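Read through the structure below, which is laid out as structure tokens, and then see the notes.
All protein chains but one are shown in place.
Here is subunit A:
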Amino acid sequence: MAAQMSDAHRRFLQVLMSHGIMEGAEARKLHRRCCEISKVYYAQDKLDDFVSTINNQLQPLFMQIRKGMSEVDGRTHYALVNMAETEITKMASDYAENELELFRKTLDLIILSENGFASSTDILNSADQLKTKKMKKKEAEQVLKIFVDDKWLSERNGEYTLHTRCIMEMEQYILSTYPDIAKKCNICHSLAIQSQACETCGTGMHLPCIGKYFKTQSRPRCPQCNDFWPYEIPGTK
């Protein structure tokens, strides 16, 4: 039953758009608040239905409110993403040519890395070799900060990985651009940037997915090759 678009839906969309991405609990609170303000019937715990109504309107615009999981804490997030099949469209209207090139280089470094992180040193070195327009290290640092503020990248200890929002938006693009290198989680089958991989067969999984999967096992084994899982299981400290 498709509900009608109301001011409650529009308000929700405006707020989500200004945040870019929201945690599940926050989104549920926002759902209730928007219904209260616009005096629209609030169907408790029916956030996904509420979102569907909005998505029906967003579909002709190639946009969607998507649900995704954070690779860091496993929590559900809602993000407004661009579905157009062209490369990095949403970013493209916002940044200069050489800034986009720096982002692509950073993306390369992240995807090709073992642990899903690119060091700032490596990124800044590549800034020097941009084909569009060279960037000094200082300028590149500023641009990286903007990418972090805009939630395309996440920074930790001087290293950069993709923000949950970026993964949700660019999953398809990444999987099709890096077909043999980009990893998929063996459990949830989504793109995995940060992951742990079996030493024997290379099967990779998200850390939160590993935590959930191995909760029920006494001696953790790889789901593919059955070898003992060599690492500490996340969430068992």
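In the analysis below, a residue touches a chain if its C-beta (ideal position, glycine included) is under 8 Å from a C-beta of that chain, and two chains touch if they have at least 3 such contacts; residues count from 1.
Simple rule for what comes next: contacts and distances are computed from a predicted model.
Student: Can you match the unshown chain of the complex to its UniProt protein name from these: "Collectrin, amino acid transport regulator", "MAGE domain-containing protein", "AP-2 complex subunit alpha" or "Nuclear pore complex protein Nup85"?
Tutor: Answer from the record: the omitted chain is "MAGE domain-containing protein".
Student: Sort through A:37, A:96, A:112 or A:225 and give me the one touching the missing partner chain.
Tutor: Once the missing chain is taken into account, the touching residue is A:37.
Student: Just one of A:45, A:114, A:149 or A:180 touches the chain that is missing; which is it?
Tutor: A:149
Student: Among A:58, A:72 or A:130, which one touches the chain that has been omitted from the display?
Tutor: Of the listed residues, the one touching the omitted chain is A:58.
Student: Can you name the residues of subunit A that touch the chain not displayed here?
Tutor: Here the touching residues of subunit A are 5, 7, 10-11, 13-15, 17-19, 30, 33, 37-38, 54, 57-58, 60-63, 82, 89-90, 93-94, 149.
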